[in-house]
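Of the protein chains in this complex, one is absent; all others appear in place.
Note that the chains take the letters A and B in the order they are written out, and that residue 1 is the start of every chain.
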Amino acid sequence: MFLTFLQSAIRFSAVFLFGSVGETLTEKSGNLNLGIPGIMCMGASGAIVGASTYVAAVGGVGGITAWGATLVTIIFALLFSLLGGLIYCVLTATLRCNQNVSGLALTTFGVGVLSFFGGSADTTGFTVISGFFRQSFPIGDNPNWFETLFLSYGCLVYIAIIIAVIAAIVLKKTRVGLNLRAVGENPATADAAGISVTNYKYGATLIGSMIAGLGGLFYIMDQTGGVVEYTIDTYGWMAVALVIFTVWRPNWAILGSILFSILYLLPNYVSVSFAEREVIKMIPYLVTIVVLVITSIVSRRESQPPAALGLSYFREER
Amino acid sequence: MTNIKTDREPLFRIVKRDNIARGKAWGIRIGAVVIAILIGAVVSAILGGGSAFGTFFSGLFEGVFGTPRRILNLFQNTAILLCIALAVAPAFKMRFWNIGAEGQVLMGCLGSVVVIQYLGGQIDNFWLIIVMFLASVAFSVVWAVIPAIFKAKWRTNETLFTLMMNYVAMQLVAICIFAWVPSGSGVLGTLADGRFPLIGGQRYILNIILVAVAAVALFLYFRFSKHGYEISVVGESENTAKYVGINVKKVIIRTMVLSGVLCGLAGLLLVGGTNYSVAVDSVDNRGFTAILVAWLGKFSPPAMAFTSWLYVFIDQGAKNVATLMGMGEAFPDIITGIFFFFVIGCEFFINYKVKFRPRKKKAENPVEEVAS
Partner (left out) sequence: MAKPVAVQMKGISKFFGEVVANKDVDLTVYEGEILSLLGENGSGKTTLMNMLSGIYFPDEGEVVIEGEPVVIRSPRDAYRYKIGMVHQHFKLVDVFTALDNILLGEEMPRYSVKERAAELKEEAAEPRYVVDNDDAEAPVKTVRATDTKAGRAKLALRTAVLPVVKLFKKAQFNWLPRKRGQKAREIAAKYGFDIDLNKKIYDMSVSEKQTVEIIKVLYRGADILILDEPTAVLTPQETEKLFDVLRNMREDGKSIIIITHKLNEVMEISDRVAVLRKGEFIGAVNTSETSIPQLTEMMVGRKTDLNIHRGDPVGCEERLTVEGLSFTDHEGVQKLKDVSFTARSGEILGIAGIAGSGQRELLETIAGLLRPSKGTIVYHDPATGKDENLVKKSPAKIRELGVRLSFVPEDRLGMGLVGSMDIIDNMMLRSYKRGIPVKIDKKHTVNVPLILDRKRPRQLAERIIQELEVVTPSTHTPVRRLSGGNIQKVLVGREIAAAPTVFMAAYPVRGLDINSSYTIYNLLNEQKEKGVAVIYVGEDLDVLIELCDRIMVICAGKVTGIVDGRTTDKETIGLMMTDSLSSENSEEVAND
């Protein structure tokens, strides 16, 4: 029982992990992208459009192949979320519009896109494609605890963790990461050091958006098993919360997302009243607020948000 | 960027504009709205599978003005959206990025419903509504003022704080509903008590009147009160505020209280004048939409009234278009999304000027290259 609970929590955590790693990268460049929930929705819509287009193109369920289906779906999901990120970047980095407002508009847009395509798409064959995404390592019918906890997931869960680890390494251990952090902390300094602030903002936000978009893909194609659901924006906001909770560290986000997911799923596995369920669901947000407040009171320099978060940069500002 | 030769002046440069004629600024904004609607029409033509381009426009207007009921809905929806926009405006004017209107309004709804649940039927409806109002305001103010205190005291990031408060509010509402509805359906049915009286036999009239009053009041507050003036000064420059002896922390907290009061009013209108109930999605993202609308209206109540109206117009019209073309309920969100992108983006052309490389330089360049 407990094992199954933990297993499903780890699986579900991938939604949060994709979202929060994507948002962390974006925020490290100084962009407070409140459009992340929308971008995750766009990733999901991409997956829906990709899968249905593919199924139509191969002439029905019979023609589906594992590689073709997964690749097309992933590519569409990436393209859609890339488009979302691009809209945000053009508005905030090039046109220097207010980040909060642009992000909120993007979320509205993304939610609309998802319900539009989700509502109109032909979902024939989705369960089959979902089967490919959920394909785990070959484990028997009676897996032991190790196999259940570590080998029983579809590819996207592992990809999420790998991306989180890579993101952590890139941020901490490479020049690209160093430069990116400088852009988010103090764009004028980065600029004076010869770093192209705009390029870094675009790069981080677009890559971050694509990572977040995979979260949407994961939810539609793995978590729900090919059934279109419209709750992704809520998970997107939780991913934003997770970024604060993990004080902008993608490697911590791996555990953080599992914790969030445990709290989110816990009500389904313990016998509590409906009201108590909702109390448990509130905990992630409360904990995030507490973390936010504590980091601002303690004001340890390393656990602060990037100093230039939410601000546009214009070099010739006087 | 990288393929431009280093030895050339950049193709264009961005220069900050010091001032722009008001007419020109509005020209740019109106242009953006027009382009947005045109693009909306194109998108709908593509998504709708080649439906006539003109259907979009006729559908848009028919959806808004087609029947008296639709016209009333237009104003009712405008009123609710405007009310929330009015609530976020003071804080934003002060550069306090409160994106928690969703939660603050929801708490207002909860306040009213709590009163109905425990006092409904026991006191006169008029007094019930008064108590509902007080409860709504109290709930919303608490929700608004908590992030403000932390911001004033420790400079806690208010954007993220208020965002989280939204979800805490939603959970609170969910908890209350489960507490009230033992069946566990999670839906609170409509309540018989605490309903606003009909005016002229119509439901939403009182909402519209109250919001109009609030809009005028806020306009007067911004324009003629000391507080409104202090909000502007703090928003424009904290240094100036300190120079003239304004207590910035006090202004932040006081303004968020005001924000909370207006959110409470919006909550009351949603419960007493619209839904007669509360649900997790009672506010239906209008807390976020209102921020966009308020921002587009530059936080001036008359302009916000117009932008709210414009938003509702496009949203409601697009809904009708979607029905006509058989495109599902989500289509309006796409159209309003496009609308927002353009109207937000056009601000760039108001604040900055794009300077292209002078032509003369271009002609000189080859000569110089030969010479060197």
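Keep this in mind: a residue touches a chain if its C-beta (ideal position, glycine included) is under 8 Å from a C-beta of that chain, and two chains touch if they have at least 3 such contacts.
Here the structure is a predicted model, which means the values were calculated and not measured.
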item	value
Hidden partner chain, touching residue among A:144, A:189, A:234 or A:268	A:189
Residue ranges of subunit A at the interface with the undisplayed chain	173-179, 181-182, 185-186, 188-196, 301-302, 304, 307, 315-316, 318
Contacts of subunit B with the absent chain, listed as residue ranges	6-10, 13, 18-19, 223-229, 232-233, 236-237, 239-240, 242-247, 368, 372
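Here, only the chains that are shown with their structure count from here on.
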item	value
Whole-Å gap between the CA centroids of subunit A and subunit B	26
Complex contact set, residues of subunit A against subunit B	32, 34, 87, 90-91, 94-98, 100-102, 104-116, 118-120, 196, 199, 237-238, 240-241, 244, 273-275, 277-279, 281-282, 285-286, 288-289, 292-293, 296-297, 299, 305, 309-310, 314, 316-317
Touching residues (chain side subunit B, partner subunit A) in the complex	1, 14-16, 47, 97, 99, 150, 154-157, 159-161, 163-168, 171-172, 174-175, 178-179, 184, 186, 285, 288-289, 291-292, 295, 327-334, 336-338, 340-341, 344-345, 347-348, 351-352
